[in-house]
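Quick one: the structure is below, and I'll ask about it shortly.
Of the protein chains in this complex, all but one are displayed in their positions.
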Amino acid sequence: MATAIYVVATLLGAAGAAIGLAGMLGWAWTVDVAWVVPLGGLALALDRLAGLFVALVGGASIPASIYALGYAGRQRRGAVAWVTFIASMLLVPLASNTMTFAIAWELMSLASYVLLVRRRTIESPQAGWVYAVMTHAGLAALLSGMLLLGAWTGSDRFADWAAAAPTLHAGTRSLVWTLFALGFLAKAGVIPLHVWLPLAHPAAPSHVSALMSGVMIKLGLYGLLRASFDWLGAGPVWWGTTLLLIGAVAAVGGVLYALVDRDLKRLLAYSSIENVGIVVIGVGAALAFRAAGAEALALLALTAALYHVVNHAAFKSLLFMAAGSVVHATGTRDLEALGGLARRMPWTAAAFFVGSAAIAALPPLNGFVSEWLTFQALLQNVHLADPGLNLVFTLAIAALALTGGLAVACFVKAYGIGFLALPRSTAAESAEEAPVSMRAGMMLAGGACVALGLGATVVVQPLLAVAASLVPAAAPITVGAGLTLYVSGGFASVSTAAVAAALAGALALVLGVLTVAGARGRPRRYETWGCGRLLQTSRMEYTATAFANPFTRVFDFFYRPVRRLEIEAHPESRFFVRRMAYANPTRFIVDDWLYGPVDRALRATARRAAGLQSGSPNVYLAYVLAVLLLLLAVA
Amino acid sequence: MIGDVTIAVVHVVIMAAGAPLLVGALRTVKARLVGRRGPVPWQPYRDLRKLFAKTPVVSTTTSWLFRATPYVLMSTMITAALAAPVLSSRPPLAFAGIILLMYLLLVGTFFLALAGLDAGSAFGGMGSSRGVAVAALAEPTVMLAVLALSLRANTTNLGGVVEGLAHEPLLAANPVHLLAFAAFFIVMLAETGRLPVDNPATHLELTMIHEAMVLEYSGRHLALVEWASSMKLLLFLTLLANLFFPWGVPAVLGPSALLLGALVLAAKLAVLALAVALLETAMAKLRLFRVPELLAGSFALALLSVTAVFLQR
Partner (left out) sequence: MFRQLRLAARTGIVTEPPAGQAEVARLGEALAREVCARFGGSLHIRQVDAGSCNGCELEIAGLTGPHYDLERFGLHFVASPRHADCLLVTGPVTRNMAEALRHTYDATADPKIVIAAGDCAVDAGIFRGSYAVVGGVAAIVPVDATIPGCPPSPAALLAGLLDALGRRR
């Protein structure tokens, strides 16, 4: 029964992908059914941008559903929520009035909440609670914005908002944009609104994490794009610079937290924050360029952001699926207990390796292409004459470069400690490869990563068309001979196909020369060199915490670790130590400076307000009388 | 077509054949500076030839990645040789910019760091951890330093930067140029594992960064890894020479232009190598946790350089 439901989910995904592709290529339709949804009716509209995100949701659902067949196929619980989740995510980009959007959005949140707490582990309550609070806080901001905009333009349909946008007062526009940005960025998970992500992704089952991280947070970015480019018309330049700075902080902060994490899935969750930050950098650059009048450059930045959205869906779902396979086989997410899986689970290891190489932006895979495009978009800020803007862009470039390097380090750690050398626990020792359906899901996503990288010239054209529907301008990217992408005339160019060919050719050259020279004898196998020690065990290997130590030290102003050392000595003499406990956990700035004080303030206010509830009915009647008199006076 | 193939062959041959000579010459000069006769400058060729004839030993705890890494490293270096403006400002991979080049080198770093972890020894893990830390912290500086040049030449294409700057005779006096050169020089020391960041001749594992990652390699694997790392040094010095002092890098290669270009490149490399040798002899290795301060300083220089570009417009 559950298997059938997952198959339905796969087909639904395929249908979504097909519709979305058609939408991207220009097919547009609308559906209006007045009675299905109260207060406005069901209104769906397919255009290029909606088509991209529908295709994204559908495309990512296919490997995830196939994977889920093997991971959770036997359990009936969660299957219906899964289909609801996918269906609601397909509806969100298509929604074209307030009520439809709100219902689809809320359905998506509810379905993901149900899936999140499905496993009922020790972390589920807190993960579910924080997720519910953040998602509804975001919804509150969104609805406020939508209702305000609806009140001021007199209609609740998005198309009407786009038409009325130029007549909006500048203050109104910025207020509404701020509300939308808060709401959508909370869903997307940028720092400081990210607190639900690192709790939710590890607690959720892996196929759910794959979709949550791969496509659900992208719908937050979808909303941001709609709000910034479609509903509100042209905005001031501070929208762009704010997003640039927020994106830079999210990118660097996300990868820094990922670097010190020993939980495999939480590491991937923080890495999602990093990649969302990169997309937000692209969106911010596009807004800044548009406000400064450089429409072609805005188009370039937007295309780069969209490409990264697609790429991240591909490699993040791949990584989460591989991580889920590891958890399925070993029962643990702790990197300090893994290791040696490359031999025991070769398919999973290969999938995680491809995902790691893609997310570390190594050429010629897909992550490289979108990061390259983002760099090129940022580099062209020289065409803007404002020194303040130039400085912000330069900082964003530096942040992006730092993120790229740190992401390489992070995924060396994740793959190296998790999969290489000797297993660090009996659980890892007894790991077995995942079942066929899980492997099939991973292979599909892996193939997508490679195809999106090598086929950059093919992929960029429809993305350019989608972006052009939001920012009409002359195309800044052209495709040239040898599958080369040319940016802004001669400013920059790249060809992943040529790089791949050069790498393959160089490899063939090296192997050929060595074979001809006769230097290809079989190696001798012996144990690892350990300075002559007699035993090689997993206790001698580097640990994940040790690997991250240089970063913990260099960035200690960010991590602010708290060293705790407890020494328990013998009662008769303090020189004989019985037990020592050492811990050096990192603290989270956002929790300490933002959520901590807010939480304390809320509780203090609640305690004060509890004084109102004295329990005496006489006092309550007095309240009723007082409010009644007040209302009569005001009305 | 024939011209392209010729240039490709010439680039690869110069990079592959010249790299061991550069490293050997550096060792000889450093030895002379401390009063020793030192090895002959072509000693690395003898070392490589001997290593290729040995049977490699591979650890039983490693996976396919360990054996693949030396070949991947060489392939990325050869591809980087095809992408860099070594002798001609129209290299075979003509579209290459600094971003592609840096990420190609990161492919090598990625594989080598994983190979260090693969053997399961503490030395390899330590080398990987420190190696990726230094590489990550050096990235922003590289991007910004070459960005400063790209902004003035209005292209990120390396060949385009060379051609664009070759028309400006007074650029050496421009603060943008000097600041970017200083920043890139410091970051070159970090990326190629030279003093004061990393001592290439140390025997103490606790002081190693790059060497610790290759402690397990032997035979032809070691030969390929060492060769690739000497090619990395040559690549960085070539970039320093040709991007910052781009005279003598012709666009069209005839036989006379080739010879002249080779001579000019050799002269520039000799000056830069001498500077590196002097610096390595005079300075002691920095404590590992002082290296980020050095890299932050070079980042500040690069940031100043980019700011100067914007202020000069």
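The chains carry the letters A and B, assigned in the order they are written, with residues numbered from 1 in each.
Assume contacts are C-beta pairs under 8 Å (C-beta built on N, C-alpha and C of every residue); 3 or more make two chains touch, one makes a residue touch a chain.
Because the structure is a prediction, the values reported are computed rather than measured.
Undergrad: Among A:77, A:120 or A:524, which residue is in contact with the omitted chain in the full complex?
TA: Of the listed residues, the one touching the omitted chain is A:524.
Undergrad: Out of B:97, B:219, B:261 or B:292, which is the one that touches the chain we can't see?
TA: Only one listed residue reaches the unshown chain, and that is B:219.
Undergrad: For the chain not shown, which residue from B:17, B:259, B:278 or B:311 touches it across the whole complex?
TA: B:278
Undergrad: Over the whole complex, note the residues of chain A touching the chain we left out.
TA: Contact residues on chain A toward the absent chain are 524, 526-527, 529, 531-534.
Undergrad: At which residues does chain B meet the chain that is not included here?
TA: For chain B, the residues touching the absent chain are 27, 31-40, 43, 46-47, 49-50, 53-57, 202-205, 208, 211, 215-219, 222, 278, 281-283.
One rule holds in what follows: only the chains that are shown with their structure count from here on.
Undergrad: Taking the touch rule as given, give the residues of chain A at its contact with chain B in the complex, in rising order.
TA: Those residues of chain A that touch chain B are 340, 342-343, 349, 357, 360-363, 368, 372, 375-376, 379, 382, 385, 387, 390-391, 394, 397-399, 401-402, 404-406, 408-409, 411-412, 415-417, 419-422, 484, 490-495, 498-499, 502-504, 506-507, 509-511, 514, 517, 519-530, 536, 538, 540-542, 546-551, 553-554.
Undergrad: In the complex formed with chain A, which residues of chain B make contact?
TA: It is residues 12, 52-53, 55-65, 67, 71-72, 74-76, 78-79, 82-83, 93-97, 99-100, 103-104, 106-107, 109-110, 113-114, 116-122, 124-126, 128-130, 132-133, 135-140, 142-144, 147, 150-151, 154-157, 160, 215-216, 219-221, 224, 288-289, 292, 299, 303, 306-307, 309-311, 313 of chain B that touch chain A.
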